Each structure stands twice: as C-alpha cells, then as structure tokens.
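My questions will all concern the structure given below.
One protein chain is absent from this view; the other protein chains keep their places.
Per-chain residue numbering starts at 1, and chain names A and B are given in the order in which the chains are listed.
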Amino acid sequence: MTIGLEHYLILSAVLFSIGLFGALAKRNAVVVLMCIEIMLNAVNIAMVGFSRFWGLLTGQVFAVFIMTVAAAEAAVGIAIIIAIYRSRQSVDVGEVDLMKW
Amino acid sequence: MILKRLLDWLAGYWPEWAAYVVVGLVGIMVLIAFFLTMIMVVIWLERKLIGRFQVRWGPNRAGPWGILQPIADAIKVLTKEDIVPDRADKWVHLLAPVVAFVPPLLIFAVIPFQPDAILADLNIGILYVVAVGSIAVVGAFMAGWGSSNKYSLISAMRVAAQMVSYEVPLVLSIIGVILVVGSLSMMDIVNRQSLPFFLMQPLGFLVFFLAAAAEVNRSPFDLLEAESEIIAGYHVEYSGMKFALFYLGEYGHALAASALVTALFLGGGKFPWGALPPSFIWFLAKMVLVFCVLFWIRSTLPRLRVDQFTGFAWKFLFPMSLINIFLVGTELWWAKEMGWSLFPWPFLFLNWAIAGMLVLVWPKLFQLGVGRVEV
Partner (left out) sequence: MGTVITFWALAVASVVAALAVVFLRDVFRAALFLLASFIAVAGIFLLLSADFLAAIQVLIYVGAIGVLIVFAIMLTREVKRGNPWGRMRFLAAIAGALLLVTIVLAVVNTAGWPGGTPPPPQATTEPLAMRLFDLETGFVLPFEIASVLLLAAVIGAIVLVRER
C-alpha cells in the first residue's frame, strides 16, 4: 500500500470539516478562532500535497501566503476578541448581536 | 562519522529501516548523555563563578573544589517528595516539565560541533532551531496555567509577552547571517566564516546575543521567575524530579543559546591559526566562554522591570535588527554590483562604526520605564 495524493486530500477534507463544524457550533470566540486555524491548516495540507505530487512548487508558495494571512487573521481576531471582552466581559459569540437583524 | 559506519554495518544484516531506527536511537542516546554531562559541568561552573563574582567560595564541600556538587544536587532533588497542588490541572501539570525539557535537546541535534560530529545537518538547520526553540515556551505556559497559582499565572503571562517581543529581534538578527551565507544549513554557516560574523556584523551579534539571553530567561531578563516579585514564577508549584526537569531544561536552553551564538557568530569550531586540537574542543571552549559571559552579565546587572523589559525589545533590539538587515543587504548589493568579493575590509570598519554610533546614540532617543506597569 502506498500513500497517494488521495490520502492527503481526504485527510485535509476531514480536518477542514472538523474545523468547519467547530467554527459553526461553538460559542466561545477563541475556540471559533482555533477552529478557523484548523481549517486553514487543512487547506495547507491539500496545497502542499498537490505541489508534491505534481512536482510544482506553486502550491507551497500558496501555502506560504495562507500562513501569512492566518497570522494576520489571528492577530486581528484576537485583538477584536479582547476588545469585546473588555466592553462586555464575555467572549460568547451569541451575545455579540449589535449587527444582527 | 562513526554513526554512518554503524548504519552501513547494521544495514548489512538487518532491513534498512531497522538499522535506521537503531542508529537513530544510538545517536539520541549519545546526545542525551552529552547534554546531561554538559549541563552538570555548567551548573557546577556557574555556581563556582557566581560565588567568585559575589566574593564567596561557591560550593566546596562535595569532592575536591565542590566538583561533586551537581551529583549531590541530583540526589537531593530525586529524593524529594513529588507534590501536585490539589486544584491543579493534573495532566497539564504533569506534561509541562517534559515539554519544557525536550526542545533544547532537539536543538542540539543540529549544532555543528565538528564537520563529522553533527547528528543531522538539516538544510533548514537554523530555521529548525528557531522553530523548535519556540516550542519551549509552551512548557512554561502549561506549568503556569496547570498549577492554578496566581504567581504562576502572572509568570505565564510574562512568558507570552516576552516570547512575542524577543522572538522578533532574534529571528531578524539571524537574517543578516543568512543573507551572507545564502544557506540555512548550520554546517554551511560555520564553513562560510573565514572571518567570524561577529566581526562583520557587530550589530547583529549584539542583538542576537541579548535576545537569546532574554529568550532563555537569564538574568537580567529573568522576569518570569523574579523571586522578589512572583516567587519563582511558573515552576513555583513543582518539586522533585519535575522541578529538576525544568532546571535542566533551563540550563539546556541557555547552553543551546550559547552554542548557537558560537555557531552563528563566533565561527563555530574554527580557529584563526589552523586547527591544532580537533575543532570539537574549540567549539566547546567558545561555547563555555559565551556561557561565562552570560554568568557575568547575570551577576552584574540588576533585573529589569516588565515595562522596561518589553520596551527594550521593541525600542532598541527591534530597530537595531532592522538596521542590521538593511546594512548587510546594501553592502551585499554593492559588493555584487562592484564585483568585489563578499565583505571587504572597509565594510567591516563601516559596520563597527555604525554599530558603535547607534549603540551610543539610539538609547538617547527614547526613555525606558516611563510607561504604565502592567502584568
């Protein structure tokens, strides 16, 4: 048995689904952020897998950019969470409903 | 290399993967044995030297010149009761010392003691070191959180602030070296230093040395365990073998940092006038020398306050490392345009002049410790 591209893609899909489920189903904003990071990680696995099996490095270049965006997203996301916590003493995403219709 | 020969010999009898596993284990064992011996020597040396700096004798009861002191310490620590706080998070509390102890050990896998004495000459060597070094902080986090002690928690917050602040200049100061070498492999970095890099890039050396000293929590940067403020910081609730692991991990990290300074900036195992003893010896000598300078700083300077600590990273080290990258990049570009060999002598003097000027002038531009004190 050899490990082909399909294995990596399915692993990526599983991780992405777990992340999606968590991001939708959790109420703690920090946990939602963590689940988003899992999803980005899953995408990276798929990118690097494609890059490996097609012998093109473009996939890895994309992974580098995804990591950059993930870092920026984590910084801003956590800043927002802390700002919300300061004003409401809570990080429950259900309670932040000012923009909800 | 002996390990390579062992691998070839074993592969003649066993399947290849089994030989790989066995040889890997042997290499790891040798490394751990070396690591622990070095740490014991260094602990003895530190206690002796600090004693002298403070005009006292240091350990002198166990064995001649107190040389058996680390062994006595080890026996003492091993026979202590292992206490876990009642409200602690048991698993996190248990795993924290392990997470803190392993990364420095992993760093030693790529330290180029000698061309044939390096466990793995990874082609991402220095990046691997930085990456693994950043894991160690998780151990401190886990200890600080898992103990459910307010002082541990404050210490863990300080670890976060320190990591975020000092990781940046540490990595940026390495970039100056990587620019010149054009490779991330530790062996290449050592081989390129016909002139040690601390002569060529004094600014990078200064920033790396200070950031590394802060990263491994040596005084005056040991705010995470400032006895006078937060007792012993994140390992306040640890005793016995778990405390010993933290202790070993801390010294191991300091040792790894001085090995990195040696490899990156002091020319590794190279010696200016040929190599009379094996370069292994030179490497260890330089490493211990760097470690002694750390002791010296530790026993001379008072501890910084938290706001001064992060302010120092952002206001001094960070701009310095950026200027260093700019300087090295410009000089490399000029050298390439003019067709000179890399780093001719005028650049060396220019670098020293700029470094000296900046170190003298830059601190006048801002004030440390006028802001608010948090955490």
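Assume contacts are C-beta pairs under 8 Å (C-beta built on N, C-alpha and C of every residue); 3 or more make two chains touch, one makes a residue touch a chain.
Just so we're clear, the structure is a prediction, and the values are computed from it rather than from any experiment.
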item	value
Chain not shown: contacting residue from B:45, B:92 or B:335	B:92
Contacting the left-out chain in the complete assembly, out of B:164, B:301 or B:357	B:164
Interface with the undisplayed chain - residues on chain A	1-11, 13-22, 24-28, 30-31, 33-35, 37-38, 41, 44-45, 48-49, 51-55, 57-58, 60-61, 63-65, 67-76, 78-83, 85-86, 90-94
Sites on chain B contacted by the missing partner chain, in the whole complex	17, 20, 89, 91-92, 122-124, 127-128, 130-132, 134-135, 137-138, 141-142, 145, 153, 156-157, 160, 163-164, 167, 171, 184
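Criterion: only the chains that are shown with their structure count from here on.
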item	value
Rounded Å distance, chain A centre to chain B centre (Cα mean)	32
